[in-house]
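Have a look at this one.
What you see is the complex with one protein chain gone and the rest in place.
After this line comes chain A, so read on.
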Amino acid sequence: MNYAIQTHQLTRDFGSLRAVDRLTLEVPAGQIFGLLGPNGAGKTTTIRLLLGLLPPTSGQVRVLGMDPLQQGEAVRSRCGALLEHSGLYERLSAEDNLDLYARIWRMDAASRKKRIRELLEGLGLWERRKETVAEWSRGMKQKLAIARVLLHRPPLIFLDEPTAGLDVPTAAALREDLLRMTAQEGTTIFLTTHNLSEAEKLCAQVAVIRDGQLLAVGSPVELRTRAGQPRLQVFGRGLNERALTVLQSQPGVGGVKFLNDHLEIALKEPAETAALVKLLVEQGAEIEEVRKSTASLEEAFLSLLEENHVH
């Protein structure tokens, strides 16, 4: 397997605070990899370590097969980064912002011009290229920052909470742009987020961290099935205490509880739904609707955090 990023026991302290704690990760090349965790989990610090912006306290990092501290320039020339802040020069126009970075990436005048036009057109910003960035909405700025990240076609891209602070439709549009514009390039994307549905929509693999520690890695589907049991939601009338007790005694049932307007049954295994429904009916319940579902990634995530909290 070809890995874009490998870390081994990566650790970074700030004084007595351990921001990243013995993190061992492998990010396959060409994949969108999500680092998922609540605020303060150590996501930004991890990106800084991977880009060689900060030295680790201990542990190893390889990015594109190189050491980001020893070979900083080589690593960073092949990476694009949209960090916590968009990093745009607000006093300059959109076009000048891109032009500056194209110069930094040592593109010649002709390819600068061509690439900037291609990106701005692709994002629907070409007509507004002369406007000063300060006047733009956050959504447009993030789009422009994405264009800046893609300028030199880097094989590896870091995105630190790219949709934070955007409303839902703007965030969705940005994700779409991102996917569209990196689709053919085979780019590896290392993305941090505290937004689960974002991770689920974008990422082939997700690593969940908290307090700098890795809690789990896997595809969103794997994480969900690992953490969440299948469930049954039953809507209707006459769902009383007696029904609840009867259900609880069934072998395949993990737990039963009332939630607002419905009964929530946690299943130990994908048990026979029909038998359980029949039981309820026999107890005098009038059932209107039965829904079967597995846990959302959100629940999986929360249960991971819970589990870890207890220990």
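Note that a residue touches a chain if its C-beta (ideal position, glycine included) is under 8 Å from a C-beta of that chain, and two chains touch if they have at least 3 such contacts; residues count from 1.
Here is the rule we use: contacts and distances are computed from a predicted model.
Asker: Given the options "Carbon monoxide dehydrogenase", "Phenylacetate-CoA ligase", "ABC-2 type transporter" or "Transketolase family protein", say which is the protein name UniProt records for the missing chain.
Answerer: Matching "Carbon monoxide dehydrogenase", "Phenylacetate-CoA ligase", "ABC-2 type transporter" or "Transketolase family protein" to the record, the invisible chain is "ABC-2 type transporter".
Asker: Per the definition of touch given earlier, which of A:63, A:79 or A:171 contacts the omitted chain?
Answerer: Only one of A:63, A:79 or A:171 touches the chain omitted from view, namely A:79.
Asker: In the complete assembly, which of A:38, A:55 or A:124 touches the absent chain?
Answerer: A:55
Asker: With respect to the chain omitted from the figure, which of A:104, A:179 or A:275 is a touching residue?
Answerer: With A:104, A:179 or A:275 as choices, the missing chain is touched by A:104.
Asker: In terms of residues, what is the contact footprint of the unshown chain on chain A?
Answerer: Residues of chain A in touch with the missing chain: 48, 51-55, 72-73, 76-77, 79, 81, 83-92, 96, 100-101, 103-106, 132, 134, 158.
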